[in-house]
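Note that one protein chain is taken out, while the other chains of the complex remain in position.
Going by the order they are written in, the chains are A and B; count residues from 1 in each one.
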Amino acid sequence: MKPFEYTRAGAAAGAVALFRPGDMYLGGGTNLVDLMRLGVAEPERLVDVSRLPLDRVEADGDGLRVGAAVRNSDLGAHPLVLARYPMLARAVLSGASGQIRNMATVGGNLLQRTRCPYFQDVSKPCNKRLRGSGCPAIPGDHAHLAVLGHSPACVATHPSDMAVALAALDARVHVTGPAGSREVPMPGLHRLPGDEPDRDTVLEPGELITAVALPPPPPGRATYRKVRERASFAFALVSVAAALDVGADGTVAGVRLALGGVAHAPWRATRAEAALLGAPAGEEAFARAAEAELEQAVPLPRNAYKVPLARNLIVQTLRELTP
Amino acid sequence: MEITLRVNGDERTLPVDPRTSLLDLLRERLGLTGSKKGCDHGQCGACTVLLEGRRVNACLLLAVACDGLAVTTVEGLAGDGALHPLQEAFIAHDAFQCGYCTPGQLCSAAGMLAERGPSAVTEDLAAEPGLTAGEIRERMSGNLCRCGAYQGIVAAIAEVAR
Partner (left out) sequence: MNRVEGHDKVTGRARYAVEYPAGDVAYACPVQSEIAKGRVTAIDSADAAAMPGVLAVLSSDDPPDLAEDADPELRLFRGREVAYRGQFVAAVVADTYENARAAARAVRVTYAAEEHDVLLRADHPELYRPDKVNPGFPADTEKGDVAAGIAGAAVTVDVTYRTPVLHNNPMEPHAALAAWDGGDLTVHDSTQGAAADRDTIARTLGLPPGRVRVVSRHVGGGFGSKGTTRPHAILAALAARAAGRPVKVALTRQQLFDVTGYRTPTIQRLRLGCDAGGRLTAIEHEVREQSSTLVEFAEQAAVPARTMYATPALRTAHRLVRLDVATPSWMRAPGECPGMYALESAMDELAAAAGIDPVELRVLNEPDAEPAGGLPFSSRNLVACLREGARRFGWDRRDPAPGVRREGRWLVGTGVAASTYPAKRRPSQATATAEDGKFVVRIAAADIGTGARTALTAIAAATLGVPAARVRVELGDSDLPAAPLAGGSMGLASWGSAVVRACEELLRDGRHGTADTTAEIQAGGGYATHAFGAQFAEVRVDPATGETRVPRLLGVFAVGRVIDPDLARSQFVGGMTMGLGMALMEESVTDEEFGGFTNHDLAQYHVPACADVPDVRAYWIDEDDPHLNPMGAKGIGEIGIVGTAAAIGNAVHHATGLRVRDLPITPAKLLAGF
């Protein structure tokens, strides 16, 4: 690890005031310390924001406001989350391990970086680490990488489970920074790679996530399904966050669908949602909706399995949510 | 930088390199080699300790970020002379072979038994789940054991949970 300085902030405003170029904010550290040890992240100074008083989960009318420093385990066990947002609870509980969830913060979880093997190995080129150096994953090992929205520069996936649920729930990310405070809608925080794969999100230098606001939960039933080779403690091959509301006439009155493990960002399946709204809830409509979304997929030779996997998982999850 | 930690009940103040992990501080500076380094990236759980009573991966914590906090390692799991019930049960159920993951398994189990709420395998999120074998397996999956002592580990934890 390259030597760095360390300072701890007492308040969000103070953290932003302290921030200078070359600094990074430290939350739970579960990904940042990992990347620093690999030489992928080399901050000149860490500004520790893990103890900021942003650790509350509070009802906001029928919605919820989650502080950025709330630990994943506290979020996944919170009665309001369990009662109102089972999709979010299941997403959080399916991520990492009990130890990691005790450490990882909501803000840090959103900002974790890809687990692409080339990104994590500084002895190999990677456009995400060094723009213009190349993407060896495209001709090489991309078995776990993106099938949607990738670019010739980068096929990385975003690894978060929580972010997939937040994208499905229309969460809004509260950010404060040198230029003031703003809200960034989910999805929308995370970018597609284009020709700037080094930029994961739309955040500007020095901007700090302070909270995530959840609007009232969508009506109907909701869940999160995650497929992986190992039964636990593994990143998703593909995951689905889904909410389904079927009207009295048997047609889809409301639906939310987002995919994980398939793109550089949590992938809100808007085409599938559009295809489903008003359609009779059933196998045929579910399959058609999944096809509509995955028509856009551009699989590579070693990750082509993700297309049928995502399609089947969407259908299976919607079937499970159908009353 | 100088930090103060409460380690297994003892207050320790010492200067640290900001790069030093809590794990390396314990092992290389304080001589507490019970906590193990299996991967140094939070991927195996061998370094699990309790920080303010919660199980965490000591390899991913910078020691400076733990200033003022209380750490319990396997050396401090039980009172003087005695064994923690989990330690007794691990011996009785042959819940280890090489022993390298064992301190992390024990600290993780101690932390896990104090946790509330559902897990990824809990069917009904609204009910407080019972600690079935399936629940233990999911909740302990952050602690890898290459010897494959999982059957004994689950049996030992289940016995203590009863």
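As a working rule, contacts are C-beta pairs under 8 Å (C-beta built on N, C-alpha and C of every residue); 3 or more make two chains touch, one makes a residue touch a chain.
What you see is a predicted model; the values in this text were computed from it and never measured.
Here the missing chain is touched by one residue of A:Gly10, A:Pro79 or A:Pro139, and it is A:Pro139. If you put the hidden chain back, the residue from A:Ala77, A:Val106 or A:Val227 that touches it is A:Val227. Contact with the omitted chain, checked across B:Asp17, B:Glu115 or B:Glu159, is made by B:Asp17. Touch with the hidden chain on the side of chain B covers residues 17, 19-20, 24, 27-28, 31-41, 43-44, 46, 73-75, 77-78, 83, 87, 90-92, 94, 96-103, 106, 121, 133-134, 136-138, 140-154.
Within chain A, the residues in touch with the undisplayed chain are 1-3, 39, 115, 117-118, 121, 123-124, 136, 139-141, 143, 227-235, 237, 302-303, 305, 308-309, 312-313, 315-316.
By definition in this document, only the chains that are shown with their structure count from here on.
Separating the centre of chain A from that of chain B, both taken as means of CA atoms, is a distance of 27 Å. The part of chain A that touches chain B in the complex is made up of residues 1, 3-6, 8, 26, 28-30, 33-34, 37-38, 46, 48, 50, 73, 76-77, 82-83, 86, 89-90, 93-94, 96-100, 102-103, 231-233. Those residues of chain B that touch chain A in the shared complex are 1, 17-19, 21, 40-42, 45, 48, 54-57, 60-62, 64-65, 67, 108, 111-112, 115-120, 122, 125-126, 137-144.
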